[in-house]
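For this depiction, one protein chain was excluded, whereas all remaining protein chains were kept in their positions.
This part shows chain A:
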Amino acid sequence: MSITEPAAHPLYLSPDYASTVLRAPSRGLLEFPADPEAMELTGPVFGEGEVTPGDADLTTGRNGDPIGERIVVTGRVLDAAGRPVRNTLVELWQANAAGRYDHPGDVHPAPIDPNFSGAGRALTDDAGEYRFVTIKPGPYPWRNHHNAWRPAHLHFSVFGTAFTQRLVTQMYFPGDPLFPFDPIMQSVRDEAARARMVSAFDWDTTVPEWALGFRFDIVLGRTPVEDA
């Protein structure tokens, strides 16, 4: 049985996303050595102190309330067997409600929000669950092709328990009309796999009189030797 889930992930070379053309490896990958002692099968271990309580709330910490639609984003980090990945670090970054990143490279003529940095982090709990409070990001234009717009998304970075599980992905919002036109989302060729990047609106996460809730579970890959 193959260790790979190739249809679940983009190819390196996805020419509709122009930046892949000069950056995609061209020689084929080397099979991961079947060595149960390989360092890649371990990873950082996180404890108390890795995050401080305010880190998971992107709506506080500056002088005032950020503009936009307050949302709660929560979900579980799971391994391929469905087990919760506890105490793992989740890093998040995103555009503000107007679709603008607080980054010098972003020249989209939309306002910076002085009360929104767009960065947060959290540790998962004993159930593998993380929870962020943030602002729903806006879509934004990019210069990949004529009239190119990214669907609204959150950037997620997750560690897991092995270096081989390291994952950076993007979380999208349900029903976005930009999905079919986005080469980054469409770089994932399998429709069911694309759907796993789309969060679900959730009444149980929604806080009355305060914020809509979205659920986004993150499943990390099998480690090569688990399967060997």
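In the analysis below, contacts are C-beta pairs under 8 Å (C-beta built on N, C-alpha and C of every residue); 3 or more make two chains touch, one makes a residue touch a chain; residues count from 1.
In this text, contacts and distances are computed from a predicted model.
*Asks:* According to its UniProt record, what is the protein name of the omitted chain, chosen from "Fe-S cluster assembly protein SufD", "Protocatechuate 3,4-dioxygenase subunit alpha", "(Fe-S)-binding protein" or "NADH-quinone oxidoreductase subunit F"?
*Replies:* Hidden chain identified via UniProt as "Protocatechuate 3,4-dioxygenase subunit alpha".
*Asks:* Given that one chain is not shown, which residue among A:163, A:179 or A:201 touches it?
*Replies:* For the chain that is not drawn, the touching residue is A:163.
*Asks:* Specify the residue from the set A:86, A:131, A:155 or A:215 that touches the hidden chain.
*Replies:* Of all options in A:86, A:131, A:155 or A:215, contact with the hidden chain holds for A:155.
*Asks:* Which residue, A:67, A:119 or A:148, contacts the hidden chain when the whole complex is considered?
*Replies:* Here the residue in touch with the unshown chain is A:119.
*Asks:* What residues on chain A make contact with the chain left out of this view?
*Replies:* Listed in rising order, the touching residues are 3-6, 8-12, 14, 17, 19-33, 37, 39-40, 42-51, 78, 80-82, 89, 91-95, 101-103, 105-106, 117-121, 155, 157, 159, 163-164, 166-170, 184-185, 187-188, 192-194, 196-197, 217-224.
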